[in-house]
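Chains shown are a subset, placed as in the full complex.
Chain nomenclature is as follows: A and B, assigned in order of appearance, with residue numbering initiated at 1 for each chain independently.
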Amino acid sequence: MGLDKNQIAKRIAQELKDGYYVNLGIGIPTLVANYVPENIEVTLQSENGLLGIGPFPTPNKVEADLINAGKQTVTYVDGASFFDSATSFAMIRGGHVDLTILGAFEVSEEGDIASWKVPGKLVKGMGGAMDLVASAKNIIVAMQHSNKGQSKILKKCTLPLTGVKCVKRIVTDLAVMDVTPNGFKLLERAPGVTVEEIIAATEGKLIIEGEIPEMKL
Amino acid sequence: MNKVVKNAEEAIKGMSDNMTVMFGGFGLCGIPENVIRVLAQTQIKGLVCISNNCGVDDFGLGFLLKNKQIRKMVASYVGENAEFERQMLSGELEVELNPQGTLAERIRAGGAGIPAFFVPAGYGTEVAIGKEEREFNGKMHILEHALTADFAVVKAWKGDTNGNLIYKYTASNFNNMMAMAGKITIAEVEELVPAGQLDPNFIHTPGIFVQRIFQGVNYEKRIEQVTTSNPK
């Protein structure tokens, strides 16, 4: 029941538009690159200083000086550019990146996001996530709807925040939802998932208007 | 004017206990391997290190960590590193975490004579605690302060005897701004050429920011995650 990681990525890829500059976070978001529709062109930004990420290199083309923000070896596409971290975050903070896709531990009905710190566990740091959620024109969160029966789609986040009132859309294994002034607006169900199941898995206020269609994957 | 020094030993002359030192690099990409290696052989301790990351257990700034030469770490993403975790949890190591873009901009500001500036990143989070908040254009921002250092240590691909630097691909990262923000900036380069051999139109770091430069040796350039695709 519900989408696997690749299906979540595939659904999110439908949000891409021709000409978009997109920053993909680590985890599910990275997989989105595999599902970019063929008829559009998007440019992937890596906050460590690359605009125009290409596929992973073939073994003979691995280059230590060419990595993505997840520290994986990558390549670059035609028309790419390299730059320093200050310029990279000028792009992000200045709102030049059209879309940020990232993971989260929790999202609140006001659009707050918690994604970087679990008290009591090791803190690795926020990296670029706080900059991204504070400034991207559009933010989509890719996440699991709940964890061991505990909803992660909440009235209020319980974990330390990454950013406030910033998330626009959430794609989970169960549903697509928008954050609206009145709560989470349910847009689509995962194939085979019922509205009742989504209601049961959602702690935050869920707005259900009319028939909720199934996602098309 | 002579900025060229023989090696890392000569480059770190004057570096001493409790100084603030910036190290370029993102993960293990573009880190100044030579200076770190030599610094780990000194008795210098109590350092405040500013670097996006803190190396791994057996490479990069991990060397200095293992020797307990670092008192405080100012970074954005750390802990690919068991010793780091141990020292942080035991209270031996002080850690200040910054949003990555804020860290980058604080360093640039330090080099550019801008003591403080407003950013939206971190507003409403624990990063904002104790910081001035202000609304601009309907959006809340927090005031962040510049970072400078007694020494900045950067790594470039090519450099010339005037201190001009060129980075390769994503190895520019924090190096370019850190070069601006050191009272003394040390650049180690893979290839050092006479002034006049680099195209002046394509210099990433103008020489004015660099006080000492040398050609490094034995670059390992370790990769954290080799990810490949199949040849078609």
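Following the convention adopted for this analysis, a contact is a pair of C-beta atoms (placed from the backbone, for glycine too) under 8 Å apart; a residue touches a chain by one contact, two chains touch by 3 or more.
Keep in mind the model is a prediction, meaning the values are calculated, not measured.
In this entry, the protein chain formula for the full complex is A x2, B x2.
As a convention for this text, only the chains that are shown with their structure count from here on.
The touching residues of chain A, when paired with chain B in their complex, are 46-50, 55-60, 62-68, 70-74, 76, 82-86, 88-89, 92-93, 112, 122-131, 134-135, 160-165. Within the complex formed with chain A, the chain B residues making contact are 26-30, 52, 75-80, 85, 89, 95, 97-105, 107-108, 119-127, 157, 167-177, 204, 221-231.
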